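Questions regarding the structure given below will be posed in turn.
With one protein chain withheld, the remaining protein chains of the complex are depicted in position.
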Amino acid sequence: MGIQNGQVPFAHLINATFGTSLHHFGWTVPAVLAVALTALIMVLLAFLIEKLVLQHLVGQEPIILFMATIGLAYFLEGLGDVMWGADIKALDVGLPQGISDGIEAVTGQWFGYGFFIDRLDLWATLIAAMLVAALVAFAQYTKQGRAMRAVADDHQAAMSVGISLRFIWVMVWSIAGFVALVAGIMWGTKSGVQFSLSLIALKALPVLMLGGFTSIPGAIVGGLIIGVGEKLFEFTIGPMVGGATENWFAYVLALIFLVFRPQGLFGERIIERV
Amino acid sequence: MDQFIFAAEVVLNGLMTGVMYALVALGFVLIFKRRASSTMPKGFWRCSRR
Partner (left out) sequence: MNAMTQDGYVTADGRQIGPVVMELKNITLRFGGVVAIKDISFDIRQGEIRAIIGPNGAGKSSMLNVISGFYHPQDGQVIFKGQPRPAMKPYQVARLGIARTFQNIALFDGMSVLDNIMTGRLNKMKAGFLSQAIWWGAAEREENENRAAVERIIDFLEIQNIRKTPVGRLPYGLKKRVELARALAAEPNLLLLDEPMAGMNVEEKEDMSRFILSVNDEFGTTICLIEHDMGVVMDLSDRVVVMDYGKKIGDGTPAEVRSNQAVIDAYLGVAHD
């Protein structure tokens, strides 16, 4: 958050409008307080979005909700842009960075060629894998996880066994928010905090199309297939077509899946009920 | 052989990116799973089929 180093929100806008040259308050906020403030503002924002936008869309078609959330995302992006400027900011949460010498040495011994693996990638993978495992265990073995799966399956039945839909709703959004937070921190550390980070979220869509929108194993397998697929494709076919295939490979793969297996690898079969 | 080892490195890198994609996608799945069955249509469909 900009407030941590005393940045004035909307500095550019204020300066442009009033001809001032405000940029810094001249005071800073400790990191812990900044994080707490951020959390508070996010909760407030979530509340406002629910009250001002989503509440008016209850019972609408999913596509309308989807469009509304995309609009919201662009609005927030623009707001952030105006507030802090669009330059890339470094995020350092203390994860080790740089090429791992150990792996380079070991693989060098094995294959006569050292692999270049970024330490940050290793750590990020480890943390992501742990979080994925924790989420799967949560959904599979805990009381709340069971309740969550029950609600996803049948609302009426879930209520009849004593599950509060509202509680599950809040819980699911909180978990999803937490997952987004961790993913955001790691991608942010990897490629700097910038607005093109939202493209990662967009890439979740082809991953979901591959795996099926409602399947947890689908999301995992889909993510791995797209990750490996786009790198391999870039490596093998990329040079022939002038590179930069990573930008579109995932979407083309998703397109092929939409044509031949619209429910994805693990999704429930889509049945038109007439 | 060299090509093969390069490919292995690429796959490894891909797997690591893939796990991160999976994490982002997982966040979405949680929401979609909850959304998938809208309020009450299940019984309704069964009704109308019989």
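Order as written gives the chain letters A and B; numbering starts at 1 within each chain.
Methods note: contacts are C-beta pairs under 8 Å (C-beta built on N, C-alpha and C of every residue); 3 or more make two chains touch, one makes a residue touch a chain.
Since we're looking at a predicted model, the values are computed, not measured.
Enquirer: Going by the contact rule already stated, which one of A:113, A:138 or A:251 would touch the omitted chain in the full complex?
Expert: A:138
Enquirer: Among A:12, A:146 or A:261, single out the residue that touches the unshown chain.
Expert: A:146
Enquirer: Considering the whole complex, not just the chains shown, which residues of subunit A touch the missing one?
Expert: The missing chain touches subunit A at positions 138, 141-147, 149-150, 152-154, 156-165, 268.
Here is the rule we go by: only the chains that are shown with their structure count from here on.
Enquirer: Let me have the rounded angstrom distance from the C-alpha centre of subunit A over to the C-alpha centre of subunit B, please.
Expert: About 13 Å separates the centre of subunit A from that of subunit B.
Enquirer: Per the contact definition, I'd like the list of subunit B residues that touch subunit A in the complex.
Expert: These residues of subunit B touch subunit A: 2, 5-37, 39-40, 42-43, 45, 49.
Enquirer: Under the stated contact criterion, what part of subunit A meets subunit B in this complex?
Expert: Result: residues 62, 111, 113, 115-117, 121-122, 124-125, 128-129, 131-132, 135, 148-149, 151-156, 168-169, 172-173, 175-176, 179-180, 182-183, 186-187, 200-201, 203-204, 207-208, 211, 213-216, 218-232, 234-236, 273 of subunit A touch subunit B.
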